[in-house]
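Quick one: the structure is below, and I'll ask about it shortly.
Of the protein chains in this complex, one is absent; all others appear in place.
Letters are used for the chains, namely A and B, taken in the order the chains are written, and counting of residues starts over at 1 for each.
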Amino acid sequence: MSATTMTAPRQRIPVLVLIAMAWIATILMVALFAEMLRPYGITAMDLRARLTPPVGFGGTIRHLLGTDELGRDVLSRLIVSVRISVLIAFGATAIAALFGTTLGFLAAHFRGLVEQGVLMLIDFQASMPFLIVALSVLAFFGNSLPLFIALMGLYGWERHARIARGLAIAANAQGYAAAVRQLGATPGRIYLRHLLPNIASTLIVAATLSFPEVVLLESGLSFLGLGVQPPMTSLGNMVGYGREYLTRAPWILLAPSSIIVMTTLSVSLVGDWLRDRLDPTLT
Amino acid sequence: MIRFLGLRLARAMLTIVLVVTFAFVVLRMSGDPAMTIMSPEAPAEAIAAFRKAWGLDQPIWLQYLHYFGAILQGELGQSMRDGRPALVLVVERIPATLLLTVPALLLKIGLGLPAGIYAALHRNSLADRMVMAGAVAGFTVPSFVLGLLLVLLFAVQLGWLPSGGQESWRSMILPVITLGLGGAGILARFTRSAMLEVLGQPYIRTASAKGVPWALVVRGHALPNAAIPTVTIIGFMIGSLIAGAVVVESVFSWPGVGRLLVVAVANRDLAVVQCILLLVATTMVSANLIVDLLYGVLDPRLRGGGH
Partner (left out) sequence: MTPLLEMQGVSRVYRARRGLFGTGTPVRAVDHVSLQVAPGRTLGIVGESGCGKSTAGRLALGLERPDSGAVQFRGAPMAAPGTAAWRAERAQMQLVFQDPLGAMDRRLTIAQQVLEPLEIHGIGTAAERRERLATLLRDVGLRADLAERHPHQLSGGQRQRAVLARALATDPALLVCDEPVSALDVSIQAQIVNMLTDLQAARGIAMIFISHDLAVVRLISHEVAVMYLGRIVEQGEAEAVFAAPIHPYARALVSAVPVSGPRRLERIVLSGDPPNPAQRPPGCAFHPRCALALARCRTEDPDLVTQSDGRMVACHRAGELARAAA
């Protein structure tokens, strides 16, 4: 990024991107205030109102999005699922960014064998389908929420590692990092106070690119019954459950499905837009 | 050229070694096999005997070597569920998976490649916008959602096609479409940007400025050059022929490798999981190797250096 892009006159934000941003904001609000927003508890059963369709399709105002087989309120489950899925995706993306950036900096700092090792790991990560690796780990270790988040956190770190390494090497070779180094700064100071803030915007764009992928991965695994476990619920988990009632109660499945699609679509749109504005070289 | 081949082969081997190491580390980290297999109340002597029999009393690097040797000889262990060799169990399932993934691959290429090229050549046209919208949908709509929507429409509502199983060729249609559509979107988007990049190069503009007919420029210069990055992604798709259908096979209850993997993971049938992991790694690495070699043919400049 050059100074010119930073001071370039603000372009108007496309309408679609604005809508996407509004959607993301809504989702974040829902995730934050899920406990206040949900009308019922996620395990609260209303046995007299089992498989009620959503309002407008023969349902009542009591259960806006209908209920499932056990009479649990779909809207409440949806709200809590959004919270869990967003939590996992945020946690995982943050872990991936932290892990990848650290490895990238280590590679740039030590060069030599450390760098070759990191590059090898990046190659490995990029050449193996992550779903298979994730499934293997789950098979060996069993499932728990912290482990699951940590595992999702291994997704996409190589993108951050590549960026951090490339930019750090460039800055160490000529620019400000070399200048600060010869002032006598410690590596910690160079990397944390100078390099990190300077490459943060690029890293954030990279994170917006992997965020929807993590959402898809999480919901896919949960759909398969290998991710978030009941009684906890997540978007993929709900789809997996709703699949059993595809013919009788399609709303159980359609509600979380549309949230997944709208959210990944929105984040992708905003991410693409950010990338075009901030750093078109990123892939 | 020999050097180039050697380097690529060495890198492929290295990846396999990494995968085996990964499996070994995960296996060892996931708990003491003696404790997992034997009950905790087993007498200490029995546990010691078990450790000796399985070589668990040896230094870790020796265990690693033994593990490596066993895998090289194709000893991949037995399924914990029915006691049959894991390898047999997995290989049995491969044809069913290929029955889905190969037609899906053809669909991806047949749909994605022309769409991407067309979109790039008619940039900003309505067709381009539609291709891009489709491409974005292709990777933001998860395959299980797409699959279930297709089932809802064609099996439940219209009743035209079966919703799962493997009775006739008609049960293949929905899973193949589900797999193919998403991939086609990704491929179209990729091809389009590769084409646009090439079309923006000075030599293309020079050629067309010199009066070379546009169609010739496209066929003679743009397409071959755009093929180079596109081959990578197709290589990745070929590499995932065996494992690319995990989710879709589950949606459609299709008895392939992916379904086997999900069941094995749920049952913690480690031998089967490990076997599939190695199989996937091998296909992936082989596909990458072939792509790398193809690169060498497509782009002689790459033959020289290491990266």
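Rule of thumb we're sticking to: a contact is a pair of C-beta atoms (placed from the backbone, for glycine too) under 8 Å apart; a residue touches a chain by one contact, two chains touch by 3 or more.
Everything numeric here is computed off the predicted structure, so don't read it as measured data.
Q: Given that one chain is not shown, which residue among A:87, A:169, A:185 or A:232 touches it?
A: Of all options in A:87, A:169, A:185 or A:232, contact with the hidden chain holds for A:185.
Q: Which residue among B:7, B:121 or B:266 touches the omitted chain?
A: B:7
Q: Quick one: which of A:63, A:194 or A:275 touches the chain that's been left out?
A: Touching the chain that is not displayed is residue A:194.
Q: Tell me which stretches of chain A touch the chain missing from the display.
A: Against the missing chain, chain A presents residues 3, 6-7, 116, 174-176, 178-180, 182-186, 189, 194, 197-198.
The working rule: only the chains that are shown with their structure count from here on.
Q: Per the contact definition, I'd like the list of chain A residues that touch chain B in the complex.
A: It is residues 120, 123-124, 127-129, 131-133, 135-142, 212, 216, 219-220, 223-226, 236, 239-240, 243, 246-247, 250, 253, 257, 260-261, 264-265, 268-269 of chain A that touch chain B.
Q: Along chain B, where are the residues that touch chain A in the complex?
A: Residues 11, 14-15, 18-19, 22-23, 26-27, 29-30, 136-137, 139-145, 148-149, 151-152, 156, 163, 239-240, 243-244, 246-247, 250-251, 261-262, 264-266, 268-270, 273-274, 276-277, 280-281, 284-285, 288.
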